[in-house]
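The block that comes next holds subunit A.
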Amino acid sequence: MVLFLLAVVALAAMPWWAKTGTIRMVLELCCYIAVAQMWNMLAGYAGLVSVGQQAFMGAAGYALFVLAQTFGVNPFLAIFIALLVPAFLAVPCYMLLHRLDGPYFAIGTWVVAEVFRLVASNMGFLNAGAGMSLNVMKEYSLFERNVAMSLLCALLILLTIGGSYWFLRSRYGLALIAMRDNPVAAASQGVNVRRLRFMIYVAAAVGCGLAGAVYAMAQLRINPPSAFDPMWANVAIFIVMVGGIASIEGVLIGSLIYFIADRWFGQYGASYFVVLGVMTVFVALYARGGIWGAVSKRWDVHWFPIRRHLVYTPEEKP
Partner candidate 1 sequence: MTVLSTHGLVARYGDFQALYGVDIDVAEGEAVALIGANGAGKSTFLRSIMGLMAVKPEMVRLDGQPIGGTPTDRMVQKGVAIVPEGRRLFTGMSVDDNLRVAMDQADRLGRTGGWSLERLHRLFPILKEKARTEVQNLSGGQQQMVSIGRALLSQPRVLLCDEISLGLAPKVIREIYAALPEIRAQGTAIIVVEQDVGLAQSASDRIFCLLEGRVTLTGASSAITREQIAGAYFGGSHAVV
Partner candidate 2 sequence: MQWFDALIQGILLGGMYAQYALGMALMFGVMRIVNVSHGDLVILLSLIGISLASNFGWGPFTVMVALVPLAIALGWLLQKVVLNKVVGDDPLPSLIATFGLSIALQNMMLQIWSANSRSLPGGGIESQSIQIGGIYVGLLPVLVLTFATALTWGLDLVLKRTRFGRSLRAASADVEAASMSGINARAVYASATAIAVGILGFAAVFQSLRSTVAPADGGAQLIYAFEAVIIGGMGSVWGAFIGSMVLGVSQAIGFRIDPGFGVLAGHLVFLLVLAIRPQGLFGKV
């Protein structure tokens, strides 16, 4: 826990110890972690398997560009206002999608992402297929931008990882874990399963939206294929499944593995993705808990102790 807070501070202080290139790489890693953790909350805890979170990433990214570029809102303020867009869009999406049974829900989320992408491609307001540039960023110096990106990285991690952790340790989190283990029993214990799922869906949309907006801001350009890139679903699923589903540790491990693998083997292109795909199949067939599942089973260690022990402690710090 202390390590986590130190990490967040280190992220925020990046401009004073890291080069611009490093900051960009760390930013990418932070986006992986954030998106993967949101997917983990959905699939690992709420039982909602989504392959379309890129819908909200793109929506928030576009909202940021429209606010900052078209309406001249300060981009660092715009990025927060932009988060309202995925939040509002998530509500009707969930209303429709929750009617779909288990695996069909997943494909439904993909359709929604496709709809978002196609709508963006057809809207003249968003400059259609050509996309938009965030020229207003040129008004800031490189150092100013580095400071901003670093703070956003820190915030992204604080909100997604810290937020998830806080949520899982809260009253709702306990209910959620009860729900994951046995939805029927949880419902009969007075846990409002439907409302909880809805809340997580919206929260995950906002979390992914922030990651999407930060990523788009760093890229300075946005267009429909990149904003609504299904690659994010692949990345999130790989990270969470290989790292270990239903654990924050798993997401961190998975993200690091993916990030390093991408740096080392990304040059091999297709064959690298074949290996990733086969690994995902392998995990689904033989090692559902992923790496962290195997580690924690063996040594019973937890960096983020979500399970409560019967010993009463007034403070929840480790």
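Miscellaneous remarks
By definition in this document, a contact is a pair of C-beta atoms (placed from the backbone, for glycine too) under 8 Å apart; a residue touches a chain by one contact, two chains touch by 3 or more; residues count from 1.
Selection rule: all candidates are chains of the complex that A comes from, given by their letters.
Here the structure is a predicted model, which is why all the values come from computation and not from measurement.
Of the numbered options 1 or 2, all belong to the same complex as subunit A, but only candidate 2 touches it. Within the complex formed with candidate 2, the residues of subunit A that make contact are 43, 47, 49, 51, 96-97, 99-104, 106-108, 110-112, 114-115, 118-119, 121-122, 230, 234, 237, 241, 245, 269-274, 276-285, 288.
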